[in-house]
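Every protein chain of the complex appears in place save one, which is left out.
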Amino acid sequence: MLKNFGWKTIKKYKLEIAMLTPLVLYIIGLTFVPIFNTILMSFQDPLTKEFGTLDNYKYIFGRPEFKDAFKNTLLITAIGLTLEMTFGLIIALMLMKKFRGRGLFRAVLLVPLGVPTLVSAVMLTYVFNTNGYLNELLYRLNLIQVPIDWAGGGMKTILMIVVADMWKVTPMIVLLLLAGLESISDDVYEASAIDGASTWQTFWNVTLPLLKPSITIALILRAIDAFRIFELPMVLAGRSTPVLSTYAYQEYNSYNNPYTSAAGSTILLVLILIFILGYLFIVEREKGVK
Amino acid sequence: MKKKWYAKLVVGLLSATLLLAGCGTEATEPTTEGDNQSQEPTTLRISMGLGESEWQVMKEKVFPQFEQEHNVKIEAVQIEAADLPKKLESMDAAGKMELDLFTQDNMALAPLVEKGLVEDLSGYRDMIPDEILPSLTSVGEFDDKLYFLPYRPNVEITYYNETKFNEAGLTPPTNWDELLNVAKTFKEKEGIGRVAIKGTLDGNTTVHLYDFIRSAGGDPMVLNDEGSVKAYTFLQELYPYLSPDTKKADWNTMNQYLANESVYLGQNWPFGVNVIVKDGGKEEIKAYHGWEGPVKESHVLGGEVIGIPKGSPNADLAMEFAAYLMSKEVQEIFVSELGWPASRSDAYGTVADWQKPYFEAVDQALATAEARPNVTYWADVEKATNDAFREIVMEGKPVKPTLDKYHDVLEVAKNK
Partner (left out) sequence: MVKGQENDRLAKIIRILFWPTVIMVLFFLLVPVYIMVKVSLSAPEDILTQHPPFLIHNFTWDHWIKVFESGNLWEPFKKSFTVATTTTILAIMIAAPASYVISRMPKKVKYITILTLFLTRMFPEVGIALPISVKFLELGLLDTNLGLVLAHLAKELPFIAWILVGTFETIPRELEQAAMVDGASRLTALTKVVFPISLSGIAVAAMFVWLDSWNEFTYALYLTLSDRTLPLQTYYYIMRGDWFQSAAYATILTIPVVIVTFFLQRYLKSGYLSGAIKG
């Protein structure tokens, strides 16, 4: 029976298979295989090239830079996601209204998407440098006398990176949320208007629940990229505020150790997986309850 | 209607692409040398890491003579010191070495040797002219084998903002006490540090640490001897008065900090003179050879060397080019056109007037320059030295015990 199933199915779906194959081959060959190789490498001993060693991981966990990187990555992702989602939602809601200049607003909104992250990072150093525009603004407003060291580490650096990231990323979130918002039919809003609901009530009880799938997707998409953040911390904060990606890069580049770098990358992968699976699990549970 | 507009756009883009793709393969490229169009000349592919004005000098004054004499077309590519190991590694792993010769910063040589990416040039030792300063040759040696040929020496000079120094009534420091004083004075006066060292905890920091340790009579490969302890203790004392830019200052950003007056005193390589003074127009930024420590003055001997990558397609021709680069004529061009100190004792050139004071600073600094030891486990050395810096100077841990710890790390690395 299985034999029949196999051949017949292939025949029936040959068009589909033909259409699907290039994509699948490409992705497997050029993404899965290298990722798999790198993960394998993280378990290799650098000198003897044997497998099955956890030395690379032990080494990384002992490095203070790694612990910093881990903490920073979590902080940046958490704060960044919250702010980006909030602002993204607000802007998306605003774009639902028809107002003069909406087209212009939308066009400007897309510009950050097209600027290479490296370039935006460098431009933002002009803002956040010791002699930068932000300090200059604060100085002229008489709020500070001595320039603030934004890249000095600690919360201000994290916030700096978050703001820089938001510049590039909020437009994307707006687009995703906008798509979700527009798919909510007007009938729903009319019904709530008839019921005499206030704006807040409508938002909280009607819009938000219907928007949940959009928010989920946007959140997952952003989380994946937020955990992997690279150019911005590299340029804006340097080595004083490492994140997991820049740490993996340093291990590879400056310390010439691709094995520990691979371990770092793998840890990042695991972190992202945990986050996503955890999030999906919570969402599914809520759905189940309802 | 939308669809039609759409289709037109797609067709338009397609034809534009095809047109450009077609043009790309036919047109001669004005910027890159050598298009393999002519049959006879061999193409020599070399890589260097240079600024734009430096490339101009190379292409106009240095390459043509060699090209004519040897019927060669030199195709030159720009590769930064940090990117070269990766590039060579990927080409080597693919079995397709596309480079015949490269020049590389002598601080980034260990990975090339460690990964077996360069040819052993020990057999060509006699090719090195006698007039070449011997310290430069030792820079290219690893484990008694010669892997790189000397090319040009380089040393960091100390830049300072003359205007700001005059305003504060200070003169550029000549020893550690004065250095501490300058840092303190600026910090008190302006509320923020204005003296910076390169504290990025990578190769840049190591250079500065070597200077400090050696000028206190210490041996950085031992790390916990008396000189090292003195150096780290001093740095620990100095650190609170340093500029916050210290954390991000590397060979590139240091120029920016000096130019936009965020830092008034900082050390960097001489190419900064072009960037800050010539391009940036900041003539008040001057330079001198630096300060001495309790025992002596010491600066890390930097510079570039010539290397032949493993599997180089035109190795013999590349060696002739290397000889050419080491010749008296070319070295003199380097001096007069680029302001580079010569690697031969018999090469003289006249430097442009505005460049003279900076050139002098370089020459003086070179007099006390010492090369770093060439070991293949350099990555571990760098890490240990920098980690010690982080723990002691940045985090304030006790000097001797921490240095002892890293001394042990170095011993382990040595014996691996």
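Labels for the chains are A and B, by order of writing; each one numbers its residues from 1.
What we mean here is this: contacts are C-beta pairs under 8 Å (C-beta built on N, C-alpha and C of every residue); 3 or more make two chains touch, one makes a residue touch a chain.
Predicted model, so just to flag it, every value in this text is computed and none were measured.
J.: Out of all the chains shown, which come into contact with the hidden one?
T.: Among the chains that are shown, those touched by the missing chain are A, B.
J.: May I ask which residue of A:123, A:144 or A:282 touches the chain that does not appear here?
T.: Reading the full complex, the residue touching the unseen chain is A:123.
J.: Which positions on subunit B touch the chain that was left off?
T.: Spelled out for subunit B, the touching residues are 2-3, 6, 13-14, 16-17, 20-21, 23-24, 29-32, 47, 51-52, 75, 77-80, 83, 86-87, 89-91, 93-96, 98-99, 252-253, 255-256, 259-262, 272, 275, 279-282.
J.: Take the complete complex as the reference. Which residues in subunit A touch the chain that isn't displayed?
T.: Contacting residues on subunit A, toward the hidden partner: 15-16, 18-20, 22-24, 26-27, 30-32, 34-35, 37-38, 90-91, 94, 97, 99, 101, 103, 105-120, 122-124, 126-127, 131-133, 136-137, 139, 167, 171, 175-176, 178-180, 182-183, 189, 192-193, 196-200, 202-203, 213-214, 217, 220, 224-225, 228, 230, 244-245, 248-249, 252, 258, 261-262, 265-266, 268-269, 272-273.
Just so we're on the same page, only the chains that are shown with their structure count from here on.
J.: In whole angstrom, how far does the Cα centroid of subunit A sit from the Cα centroid of subunit B?
T.: Taking the mean C-alpha position of each chain, the two centres sit 36 Å apart.
J.: Considering the complex alone, what residue numbers of subunit B touch subunit A?
T.: Per the touch definition, subunit B meets subunit A at residues 82, 86, 111, 114, 190-192, 200-203, 243-245, 247-248, 256-257, 260-262, 379, 382-383, 416.
J.: So in the complex, which bits of subunit A are touching subunit B?
T.: Listed in rising order, the residues are 47, 129-131, 145-147, 149, 151-153, 237-240, 250, 253-257.
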